[in-house]
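Heads up, one of the protein chains got dropped from this complex, but the rest are sitting where they should.
Order of writing sets the labels: A, B and C. Residues in every chain begin at 1.
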Amino acid sequence: MTTVAWTSDEIMTVTASRSLCDGMSCFVGIGLPSTAANLARRTHAPGLWMIYESGTLGTVPDRLPLSIGDGSLADAADTVVPVPEVFNYWLQAGRIDVGFLGAAQLDRYANINTTVIGDYADPRVRLPGAGGAPEIAASCREVVVVMRHSRRAFVERVDFVTSVGHGSGPGDRERLGLRGAGPVRVITDLGVLEPDPRTRELVLTGVHPGVAADEVRAATGWDLAVAEGLEVTPEPTDAELSVLRSLTGAA
Amino acid sequence: MTTVAWTSDEIMTVTASRSLCDGMSCFVGIGLPSTAANLARRTHAPGLWMIYESGTLGTVPDRLPLSIGDGSLADAADTVVPVPEVFNYWLQAGRIDVGFLGAAQLDRYANINTTVIGDYADPRVRLPGAGGAPEIAASCREVVVVMRHSRRAFVERVDFVTSVGHGSGPGDRERLGLRGAGPVRVITDLGVLEPDPRTRELVLTGVHPGVAADEVRAATGWDLAVAEGLEVTPEPTDAELSVLRSLTGAA
Amino acid sequence: MIVPLDEAVRELVHDGDTVALEGFTHLIPVAAGHEIIRQGLRDLTLVRMTPDIVYDQLIGAGCARKLVFSWGGNPGVGSLHRFRDAVTHGWPVPLEIEEHSHAGMANRYVAGASGLPFAILRGYAGTDLIGNNPNIRTITCPFSGQELAAVPAINPDVTVVHAQRADRDGNVQLWGITGVQKEAALAAERVLVTVEEVVDALDPVPGQVVLPARVLDRVSVAAGGAAPSYAHGYYERDNEAYRAWDAIGRDRGAFTAWLAELTATAPPPAGPAAPEPAGRGL
Partner (left out) sequence: MIVPLDEAVRELVHDGDTVALEGFTHLIPVAAGHEIIRQGLRDLTLVRMTPDIVYDQLIGAGCARKLVFSWGGNPGVGSLHRFRDAVTHGWPVPLEIEEHSHAGMANRYVAGASGLPFAILRGYAGTDLIGNNPNIRTITCPFSGQELAAVPAINPDVTVVHAQRADRDGNVQLWGITGVQKEAALAAERVLVTVEEVVDALDPVPGQVVLPARVLDRVSVAAGGAAPSYAHGYYERDNEAYRAWDAIGRDRGAFTAWLAELTATAPPPAGPAAPEPAGRGL
């Protein structure tokens, strides 16, 4: 790996932020997704319309919130609505362009597990659970997943389907009545995975600078296919890095 | 009829107001019910908690509203909630002690018609329709009906059941899953009718001063039974009359 | 986004549309209703919980082929005579009706705003509304076995509401009695909001509903556009006008004269209000 002026987490967050276009509405999870969304809003997508599940619509926080319900989110919002409204009137009604999710486990069809590692009745690790994710994954026009790459996290089959990605392949989302397109991109600290349009299986479509496809395959728990014409992520710009670091306090 | 210092409408309204106890929550319809509720609040029931279907909870209007959505109701309310909430969170949830309704037609089982006179498909008179009444009649702990007495209005069987009173007799409300007790009292310009506890049929239980039971029977479209120990309504007090007239502007 | 009212109606409302002009006594979009009459729209399915005189006018003008509603009257005054005439005599055109209770209509809008195909409620049981309306059915609770009423979502082609104000981006703010306007707007395919005024910033107000610009299609300034109903903080209800409508609506000739006058005049300018503002105390 070449020496770089940025970390693998930073290029992951920058790449994720580039998934967001100006004017989009974005349902933002806390952590990496929130950092990426706030970065996008301060760089190329000033009109990004961020919704947190606490009910803050169109919020423009002056700093990174630690939780989805920080006071800074309420103060800076176009409006604050009760939690049932954010799920029913906004998410379920299909008004959100992109849902930004994290995951503890993800499988080759981009199904998401944030519930348990191991058996549900007798788990090896108990995780926080579903939160808003099942319906974010179902109802947003598209979903972007941001998570760090490892064989433990990228598995052949998730231990528990908390949120449906592409189920077990083509036609599953339609059969289940899920109205959004599902995960269109998984962004990791190594590269970018996208579902094959035909099989819906995740394929490596991009690597970050200095990362080899084989490295990504080695960090993936299934036999990861590599797209022809594999792209290399453009390096983070100075502007992106300086805004990101001012957000995370790592300047 | 003896000469009286009050009109038949006034004793109707005063009698209706006496149905309301201090501290009760009351779902108030516009017109006669609203006048009676506001009178009660200014006389013996200062803690009457009035709800209008426009969403004003616990309102204390400084004058009689002309409509259920007057600005004076909003200004004087404990809180104003959206219309879906007033019906779902307050009425349907069973939080209202008494519903105060008017009617164009009422039958011997206190079923209420405010929809059409004549055939529904080809009505003789088209009336305003249901409004909140069907669910007020279903869900309030009890219902009081206020309306003027006439053979046209008090009929054997309503042309259209807009709101269920006691259906076709005992057990009907339970069968229909209606959770409140239904109409417990009908107050008119002639007297007071109440359902027989056994048959659920309306019986004349009280007359206003100077009104004979036969007069009421003659103004009723079915063979109205008269209760043993028929009561005579106590005359309106000076205080009641003066407050009522200050409300209606007929001082 | 912010365009003159005649342009907004031309762009958003078409013959045959299902149109909800909502307002629960307060903030009734009267100016927009009059513009729909002026533009001669036809075959509309009009939806509203509480159709009052502006719906009487739309019906009398022959704009509607169907009315979906729960209470149709002149609040505090009496009946709607144009509505009655259309229902009982088909004048000027026959009017089909679909009739609900308030609870049913409110929940139909909630379902529409929520992207659900139907809503459930405790309602209608034992009434003759059920037998006369195929859009009222029953459903069984899969947990308790209880029977409840089911009604389909309402998703109007166009919802029109009136609000106190908008900012320059088209975000809208209304307060006071807010009725079912939020749900009616969120349930619609297209949304037109008329406002008393456009301001630089929407300072928060207790009891406000904010409709973000992204769920709206057009905002038009129509100062006084809710009269003779009222706009909380701007002007009061003109109760006399409601009473006066009774005589006009009662008579086909008087109504026809009223209609001729309305359609002969241009829409009111978007400038300062026609009715005197009655104080702005929030």
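Assume a contact is a pair of C-beta atoms (placed from the backbone, for glycine too) under 8 Å apart; a residue touches a chain by one contact, two chains touch by 3 or more.
These numbers were taken from a predicted model, which means no experiment stands behind them.
Taking every chain of the complex into account, the absent chain touches A, B, C. Remark: the omitted chain is touched by one listed residue; of A:Glu135, A:Asp189 or A:Glu240 this is A:Glu135. Within the full complex, the residue among C:Leu116, C:Ile130 or C:Ala244 touching the omitted chain is C:Leu116. Interface with the hidden chain, as seen from chain C, comprises residues 115-118, 120-122, 135, 137-139, 141-144, 146, 148, 150, 152, 204-208.
Considering the complete assembly, chain B touches the hidden chain via residues 25, 49, 57-58, 78-79, 88-89, 92-95, 139. Mapped onto chain A, the interface with the missing chain covers residues 30-31, 53-56, 65-71, 73-74, 80, 82-84, 87-88, 91-92, 115, 120, 122-135, 138-139, 160-164, 167, 172-173, 176-179.
By definition in this document, only the chains that are shown with their structure count from here on.
If each chain is reduced to the centroid of its CA atoms, chain A and chain C end up 41 Å from each other.
Work out the mean CA point of chain A and of chain B, and you get 58 Å between them. Averaged Cα coordinates give chain B a centre that lies 28 Å from the centre of chain C. Contact of a single residue of chain B with at least two other chains is seen at no position.
In chain C, the positions touching at least two other chains are 110, 182-183.
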